[in-house]
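As you look at this complex, bear in mind that one protein chain is not there, while each of the others sits in place.
Right after this comes subunit A.
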Amino acid sequence: MSENIITYPLIVHLFFSIILMFFWNKVKVQKIVTIIGNFVALGVAIAVFIFTWKNGTHVVNAGNWEAPFGIVFVGDMLSATLILLTAIAGLSVSIFSVISIINARLRFGFFSVYHFLLLGLNGAFLTGDMFNLYVWFEIIIISSFVLISIGGEKNQLEGAVKYFTLNFFGSLIFLTALGVIYGLTGTLNMADVAVKIQQVDNQILIDVCAVLFLTAFAIKSAVFPLNFWLPASYHTPPSAVSAIFAGLLTKVGVYALIRMMTLIFPHDVFLMNVLLVLSVLTIISGSFGAIIQNNIRKVFSFLIICHIGFMIGGLGIFNVLALTGVIFYLIHDIIVKTNLFLIGGLIYRLKSTTNMKNIGGLYKSYPKISLLLLIVLFSLVGVPPLSGFWPKISLFLSSYSTENYWYLGALILGSFITLIVVAKIWSEVFWKNQPELKVSKRFIFFDKLYPIQKWQFVTPIVLLALFSLYIGFGAEHIQSLSERIAEDLYNSQNYIDAVLKP
């Protein structure tokens, strides 16, 4: 019975999103309930993590249907880690959205949908059934459509149209791939597919299927030729919303890619080469895009793309060392990218704009906040000993030993350009003198807020920054965790045995 604990994160979020619907117009109550809900979810996530750490991979059969026939939920270390990270990011963003999002938006059931989004994310991380994964993806995207378009401003709607089209299209391609794989193997349980796909003779159809999956997840995670929707839409909604999108939505695509690559198409040379080429192009397009932008939130959007490339490339190399790097980078990236967009929101609150040309002198007027932001930006670049540095060691070593010099070069280039971009942000936003600000009278600046409101703005950023620092200074813990996950992923037989119980 105790393995049922892995479904509790789902139940918590479902419960709280339903509770929130009863307080549709009472924004104050909603704010309190959502923070309580996220604390409960964090507690449950920690419990799940500890349980999985002690007991290893465990499986829940929905409705007690035996594995290949029913839907299974599989809690392995990767899922448990991602659920924990989702809970941490979810809690921080909920605190931030309580203060930063105006009541007019909250009145349209913002928090209820927010919990549905987290529900979908947790479900996608846990499920062991491909069609179920599709359904969780749909829950994620439909909640994200609501979150991105709630408020209905001009920019938002424009971004929402682009975001909607590409994501819906990606889902349809995913569904096509599902149809093909069901036709090939006659099953949808991931472990069962992994076993049966080895008996399929038609290698060309398997490659086609793999490319369809790759296309679907590449759209979700903004890999090179399919990435243009991300910078076109992520800067339009309120910062809290883009923070949760940046931290978790693209990473769900990466997670799905990792699962598919390690479980269903392992050692598929064709797919590995495609991933390596795509990763180089993704890093280049993302990093060069980031250099020329002036809007801080757009810069961050392009950096998301750049760093997705790091992970995809490590997946393309496909050995234990590279996978360790990928997992470590994923852990670091979720926390840092969420935090970056929260910082974007904070800068907007300080200066009423996110255009770098119009901002300056932040270091002079807010030295403490600047130092806080400095930690996050340096973690992003990977200045040793902060968090971005450690996963790159694994990625460098593995790409060097497997002679993937193009990817190695792209890694160095991507890291270097990230450094340039951060230096640019630092000199423009923090060191430059403040240019003339066009101030609208209705805008409430950070100084005018009550101290408690100021703390609400800063607390989530501090929380995530502390976690980044922990990843940096406690790197050996994270490294051993990543190694364990990578071993599990590389030897997928454990996963298959746990699900199918031979």
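Just so it is clear, a contact is a pair of C-beta atoms (placed from the backbone, for glycine too) under 8 Å apart; a residue touches a chain by one contact, two chains touch by 3 or more; residues count from 1.
To be clear about the criterion, contacts and distances are computed from a predicted model.
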item	value
"Na+/H+ antiporter subunit C", "Branched-chain amino acid ABC transporter permease", "Aldehyde dehydrogenase" or "4-hydroxybenzoyl-CoA reductase, gamma subunit" - which is the UniProt name of the missing chain	"Na+/H+ antiporter subunit C"
Residue among A:Ser100, A:Asn122 or A:Gln293 that touches the chain left out of view	A:Gln293
Which residue of A:Lys162, A:Lys196, A:Lys424 or A:Lys454 touches the chain not shown here	A:Lys162
Residue among A:Val180, A:Val320, A:Leu374 or A:Ile393 that touches the chain left out of view	A:Val180
Which residue of A:Gln30, A:Thr127, A:Ser149 or A:Thr418 touches the chain not shown here	A:Ser149
In subunit A, positions touching the absent partner	131, 134-135, 138, 141-142, 145-146, 149, 152, 154-155, 157-162, 164-165, 168-169, 172, 175-176, 178-180, 182-183, 186, 188, 232, 235-236, 293-295, 298, 355
